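All protein chains but one are shown at their positions in the complex.
Right after this comes chain A.
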Amino acid sequence: MEWNEELQSFTYPCPCGDLFQITKEDLRIGEEIARCPSCSLYITVIYNPEDFDEDKSKGKKQGNIIQQPQQQIPVA
């Protein structure tokens, strides 16, 4: 994942064209899920809790892309 200054988050491309995002604050409190604002996909983030405090450019990896169970939305 890369640090995105504008979004103030670590990001990684989502197959839908948007970005998976997770903030430093999320990581600090132990959050492991980076979500996509445009769709239900998410990824798990693997990181070393000590790393991200010092240098924001290292230590971030991501796991597999996961989709949440989806509700069918019927279109009339």
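Definition applied: contacts are C-beta pairs under 8 Å (C-beta built on N, C-alpha and C of every residue); 3 or more make two chains touch, one makes a residue touch a chain; residues count from 1.
In this text, contacts and distances are computed from a predicted model.
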| item | value |
| --- | --- |
| Per UniProt record, name of the chain withheld from view ["RCC1-like domain-containing protein", "Electron transfer flavoprotein subunit beta", "MIF4G domain-containing protein" or "PIGU protein"] | "RCC1-like domain-containing protein" |
| In chain A, positions touching the absent partner | 2, 13-18, 38-41, 65, 67, 70, 72-75 |
